[in-house]
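Just one protein chain is left out here, and the rest sit where they should.
Here is chain A:
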């Protein structure tokens, strides 16, 4: 008999006296094996994947809501809820037919009118959807299973838009829910995906529970990322939010949880030593580190100042600050697109390669007219990735002879302050740090950070006619070769004008108990195919 049994016995005796014999429900080993306990990357604070676009919401939503198409591991859109599609000869009319037998979690069939309402709500919030709306002539249900999207001009990337995995995904909801204003949160979580959301068990900030949807009919093809047969092998998936990485690591070692989405690099060696735990790269598409310079104000309104920083920065310094000494976790990135994907390019990337030239950088900075004014550098201390990058940047700028105004704050403050277009001394800023999921940086379609259309661009508001021209070229490309050429030119133009500063490409681990099997690498945690033994 071990001490824990003794303690249980003693407490049980005391408990009987105090509670009049309240008994704990005994979970059998089998029941335990049917529940997968997962520690997500962040708290699921809301659950409307169109209203809120955080990755964690997208990841949970992918279990509950299905999409018409799904991107697969080859980055190709595949049919998911759709049985077939037709395009008119002029490329302007798309006619889609739904698979038979699709059902929502409330038992109602999935109809074309549900799809029309869902796509309308999605398009109002999604960057690609917002490109479709101006060229849309009509989006209508033809019959219960058929709907038609008529455009004023062809949109060749239509299937990619409907399949893409970056938020917001085009999740299909019942019409009554999808008619909610896209800027207001839905309150019913009824999908047609492989799992149902147990709203009654939801404790925002602590726990979210998903139950297997018995009426879900998976596709026959093998599952591949968001495409194929989504076979759920467990009865329940419990998301247990743990803000403290050390606690998550201990809970995984102790067998209190089964799968931890993103263990921090510092704790990975401990997990690797545990014979009951598997550790592997979670998302092969990784992340791209970044800092953005404000193109509206001095000194970074002058491209020479921006280039000076690029000439001097060491991506290795940034990456080691984020991932430590594990060389398997990072690589230098002389460009903006995700390494290992078809459009990856290093064209124009020389400025980020080779020995760092501080003398030339200082000279260029002086030529830009920099005269020692403070450079307001926003750093979110509560996000390890931004904190690490901010420390490296502060050191870099000081070495360049710049006067750094290091604003250490939290992500909430950075998030709002970076939107200010006022001068840095009046509540604005010169630099802030972030990172982008590699899955979002595969093509220009989903890559908000690469856009350089001035006022309409992402924070920092870069203007680069060259880069913008190539974004259009990519959208109009008719073959993969044309797409590659356009993205190569885009990469060069964006580096020449320093749309933003890439600090390197990094991967993160995922860790799970060895009695769990079927975990696949991908841009989000996929729960289909994952099983657990007792």
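Methods note: contacts are C-beta pairs under 8 Å (C-beta built on N, C-alpha and C of every residue); 3 or more make two chains touch, one makes a residue touch a chain; residues count from 1.
As a convention for this text, contacts and distances are computed from a predicted model.
J.: Match the chain absent from this complex view to the correct UniProt protein name in "N-methylglutamate synthase subunit B", "Nitrate reductase gamma subunit", "Glutathione transport system permease protein GsiC" or "Phosphonate ABC transporter, inner membrane subunit".
T.: The missing chain's protein name, per its UniProt entry, is "Glutathione transport system permease protein GsiC".
J.: Touch as defined at the start, partner being the missing chain; which of A:106, A:280, A:410 or A:482 qualifies?
T.: Counting the whole complex, the residue in contact with the absent chain is A:410.
J.: Of the residues A:100, A:156 or A:243, which one touches the chain left out of the display?
T.: Of the candidates A:100, A:156 or A:243, A:243 is in touch with the missing chain.
J.: Out of A:38, A:51 or A:259, which is the one that touches the chain we can't see?
T.: Spelled out, the listed residue whose C-beta touches the missing chain is A:51.
J.: If the hidden chain were put back, which of A:253, A:386 or A:443 would touch it?
T.: Checking the options A:253, A:386 or A:443, the one contacting the hidden chain is A:253.
J.: If I consider the whole complex, including the chain that's not displayed, which of A:84, A:140, A:187 or A:515 touches that chain?
T.: A:187
J.: Extract the touching residues of chain A with respect to the undisplayed chain.
T.: Missing-chain contacts on chain A: residues 2-4, 7-8, 11-12, 14-16, 18-19, 22-25, 43, 45-46, 51-54, 125, 127, 166-167, 181, 183-185, 187, 203-207, 240-244, 246-248, 250-251, 253-254, 256, 382, 409-413, 415-417, 419, 434, 448, 456.
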